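To start, the structure under review is shown below, and the notes come after it.
Note that one protein chain is taken out, while the other chains of the complex remain in position.
Chain naming follows the written order as A and B, and within any one chain the residues start at number 1.
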Amino acid sequence: MTEYLIRRILQSVLVLFLVSVISFALMHAAPGGPLMVLLPKSGTQAAILQQEKNMGLLDPLPIQYLHWLGQLLHGNLGYTYKNHVPVGQILWPTVGNSLILMGVSWILSLLIAIPWGIYNSTRAYGLSDNISAAIGYLGFAMPAFWFGILLQEMFSLNLNWFPLSDMHSMNKQGDIGDLIWHLVLPVTVLVLGFLASYLKYSRASMLEVLHMDFVRTARAKGASEKRVIYRHALRNALIPIITVLGLDLPILVSGAVITENVFNWPGMGRLFVEMAFAREYAVLMAISLVSTVFVVIGNLVADILYAVVDPRVQLGKKGGAAA
Amino acid sequence: MSQLNTTPEESQMAQVESTKPDFSAEGVAAPPTSLTRVAMRKFFRNPFAVVGLIVLLFFIVLCGFAPLFTHYNPATIDMLHASLPPGTDGHLLGTDEIGRDVFTRLLYGGRVSLIVGFCVAFCSVVVGTLVGAIAGYFGGWVDMILMRLVDVMNSIPSLLLNIMVLALFGSGFWLMIAVLSLTSWQYVARLVRGTFLQLREMQYVQAARAIGVSNWSIITRHLIRNSTAPIIVNATLQVGTAILVESALSYLGLGVQPPQTSWGLMLNNAQEFMLTNPMEAIYPGLCILLVVLAVNFIGDGLRDAIDPRTKLKISRRRLQKWRNRFSKSGI
Partner (left out) sequence: MAEPLLEIRNLNTGFVTENGIVKALDGVSIRIDKGQVVCLVGESGSGKSVTSMNVMRLSDYDGGIVLEGEILFDGRDLLKLSQEEMRKIRGNRIAMIFQEPMNALNPVFTVGDQIAEALYLHKGISKEEAGKEAVKMLRMVGIPEPEIRAKQFPHELSGGMCQRVVIAMALICRPELVIADEPTTALDVTVQAQILDLLRNLKEEFNTSILLITHDMGVAAEMADRIAVMYAGTIVEEGTVEQMFTQPLHPYTVGLLNSIPGLEGARGTELYTIKGSIPSLANLPKGCRFHPRCPFATDRCRSEEPPLRDVGDGRRSACWYAEEVAEKAKTVMTTAGEGE
């Protein structure tokens, strides 16, 4: 177990390293440095050069990368070019805000999708099943930002039930009720997206399990239908669902980008778009790293849960859930 | 079997043979000629898939031959006829806040979405097949490096990567296609690699190798037979995904730039004028929704048609009715 964990963590570090190299190389291969944006158009060529030299932008790329890496290992994510603000200072609050938005949506959609999907699997092609299939198709085909815009038009401009955007009303920082009020519309958008896939997975996974021999055995033993479904089938059905949840984490992290922009939610996704236009390399690097860390951790947690639920899987052994 | 017994036995069997055609003629359907035919028949029997196909063709014709359906220019600004309601002055869907014909812009914007969708699907299949084939054919460290690359690509949230590249390198139509393709080839690569690995184990390939037959003809034939169906299904669904991502990027201002337009960009515009012109947000979104739905229906239809295990669905209600009518056992 420990051996397995160590190996997985080493693997993750390798992935993180590669991600950072790729992001770094991409950024610095882009035409026009950060100063194109930062300095006014009138800035002379010489002034730009001088400024770039001061900021270390003229060093060879590997040196720049090593410098960045060294800083990172000291817990320093770097500074923005503009105003020289520590990256952590602007990044961490947005991470928290994103987690609130995404976490609420994710948990809510799981709470809806898994029981509903299971219910549908026992009544395949019934009314409830057809409704959930329709939700699935809509969720997969509807642009999230369009749904967001429609909700805004409907519920904040016309009906004035919910706020148009932002996370807090003026002077209401820290008010939970106010936060929930602001959460409703963006969470609705995100839940639709999650529901689409989770409903499908939980239903399909359950349907597959319900056709397995051991379910028949359980019935032959005289177990009630409830017991067959919730005790015998459910745990088996959860195994593939857990895998999907782990693999879905990239969506969890980046899925909010669009929604955050529609609703002006001060999260990581919105920060990323803003900083991409401003060419704040340090912030972009930090966000790519943070989101990759989430992904890697998510996969690891999924693997461990997988081994917990399925006794056939032993972490680190052949046939285990490695990578 | 002894000699004594064989003669009558065989003559009996001959009789059996002769009676066989008799009962196959008793209304048993002729066996299907080929798998492709069966798949086609299944596909065209699926109402969702057929409707999807019709809707998609409708959009392709409408957008592809846009000048035939509208005489306006999508970029012409006409402040005198701004914000017209639908149906006035020959503006089928009215005009936007600076007098551009909404219907015309939808048609031209649709071109962008459709081209991006199909190009990305095609390119990602090409890239994926190449990577998968190289990894599977060479194996060893080449395979390991390429598969780690797949892992890394799967670990980076691809939307972030798209945003970063487009923001830094400047947003352009072809760059967007390239970036979207380069972040969506992993599935096909895995699939093709898997087929190659399977192929290596096959006895007949080893035999062919031993007698010096070129591997390529075997490889290509086997590859086509085993991977075409899932690749086509994946590519179809990829068209929908690409259209969605394109619209999202355009919405963020990272896709095509004015005066060109796309459905995503029109929505970006619409959000600004939500108060004065709420209908403007409806049309482009609806177009995206319809096209992606159509593509997904086609993809699902193809998958079900290709998969020999899928059967027609029977509604539970019908099943219950049959049961109640025929079954003597208590439920």
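Operating definition for what follows: a contact is a pair of C-beta atoms (placed from the backbone, for glycine too) under 8 Å apart; a residue touches a chain by one contact, two chains touch by 3 or more.
Fair warning: this is a prediction, and the values are worked out from it, not measured in the lab.
Listed residues A:Leu99, A:Met212, A:Val244 or A:Leu300: the one in touch with the omitted chain is A:Met212. In the full complex, chain A contacts the hidden chain through residues 212-214, 216-225, 227, 232, 235-236, 309-312.
Note that in this section only the chains that are shown with their structure count from here on.
Within the complex, the chain A residues that touch chain B are 14-15, 18-19, 22-23, 26-27, 30-31, 123-126, 137-138, 140-147, 149-150, 152-153, 157, 247, 250-251, 253-255, 257-258, 261-262, 272-273, 276-277, 279, 284, 287-288, 291-292, 295-296, 323.
The residues of chain B lying in touch with chain A in their complex are 148, 151-152, 154-161, 163-165, 167-170, 240, 244, 247-248, 251-252, 264, 267, 270-271, 274-275, 278, 281-282, 284-285, 288-289, 292-293, 296-297, 313-317.
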